[in-house]
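Only one protein chain is missing; all other protein chains are in place.
Our next item is chain A:
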Amino acid sequence: MDRALAVLSQIEEDAKKVKPTDVEKEVDLEYDIGLLLASDPNPLDHDALHSADRDGYLQRLARDNCQLLFNRLYQLPTQTKDDVTTVNLPAAQLRIPREKPAPKPKPLTKWEEYAKAKGISRNKKGKKIWDTELKRWVPRYGAKKAQADREKNWVMEVPANVDPNTDMFAKAAEKKRERVAKNELQRLRNVKRNMKVPTVGVTPKDVTKSSTSELTEAAALARRSTASLGKFSQRLPRDAPTKERGKRRQFAPAVGDTRGEVRGQLELLQNLGRKEKGAVVDTEKAANRLIHQEQRERAASKEDKPKKGGKKRWIPNTKKGEKQKKAIAKKAGKGRKGAKGR
């Protein structure tokens, strides 16, 4: 009996020593385990925040939230490998913006497109090849391969159909250079295909190597590159007529839908009559314009009288002025007399 009591009291003491791992919260936290994130929506204790022991309160709060997060973390499935227990984190739920936009898919090269269409798949090649002459594994490419090649080709035969004084090594080197240049040219061609740079009209082009479409495009560009956008550019008799560029206006056919025409006209009349919403004509503005026009006409008609006499110029009453007056009179006289054919 005593022993039982002793054991029970020992258990109680042990239980007291061990601190609890559960935390009481009004509202449960929001967890994002993938980010190791725990958000506490509960209201804060503002008195504690403003008290002297702010840091203590913050630490207690953080400890409680961290405990809850750990409770969640320890529920995740674990794996043990080499005495290390790891936990698999799920994907993050909260979306974080990326630092760069998603990569665009690489455009396929000419060969890749053909291979895809034909269903040709790549054979994985080994990095080293067994060389039967040298009896060892030689890398497929690189400096060591070049070294092995030099070992193998320490002598090169001059075949019968070739001039006996040719340098076979130089020829081999030349061939290699040609192969490298061809590869580079094809690479650049692939780059150019996918670059979407205007090929016409920007850089001078070899006319003999351009396609028909490129030439017509170049001609059209040249025709368009005038101040009037090619409206008055002369065209050769056999040139293709230019495509209409820019905004296209649609005109309804002259004969055909009479009912639709009637409807349209009636609608227009209605809109003209409307004063507020959907008013096509602003009656006030139109009236003002008419009034203004009449006034201008009246003013112009008043001005007409001296106008009939000719442009009135203000000439000062000086010697120079006298000269000017004479000159004008002479001109006027000449004009009239000239008209009569004298």
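Everything that follows uses one rule, which is that contacts are C-beta pairs under 8 Å (C-beta built on N, C-alpha and C of every residue); 3 or more make two chains touch, one makes a residue touch a chain; residues count from 1.
Please note the rule applied: contacts and distances are computed from a predicted model.
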item: Candidate names "Vacuolar protein sorting-associated protein 33A", "Emerin-like", "Ribosome production factor 2 homolog" or "ALA-interacting subunit"; UniProt protein name, chain not shown; value: "Ribosome production factor 2 homolog"
item: Residue among A:8, A:62 or A:229 that touches the chain left out of view; value: A:62
item: Selected from A:4, A:52 or A:102 as touching the chain missing from the view; value: A:102
item: Which residue of A:35, A:115, A:168 or A:328 touches the chain not shown here; value: A:35
item: Contact footprint on chain A, counting only the chain that is left out; value: 15, 18-21, 35-44, 46, 49, 54-55, 58-59, 61-63, 65-67, 69-71, 73-74, 78-79, 84-89, 92, 94-104, 106-107, 187-188, 191, 194-195
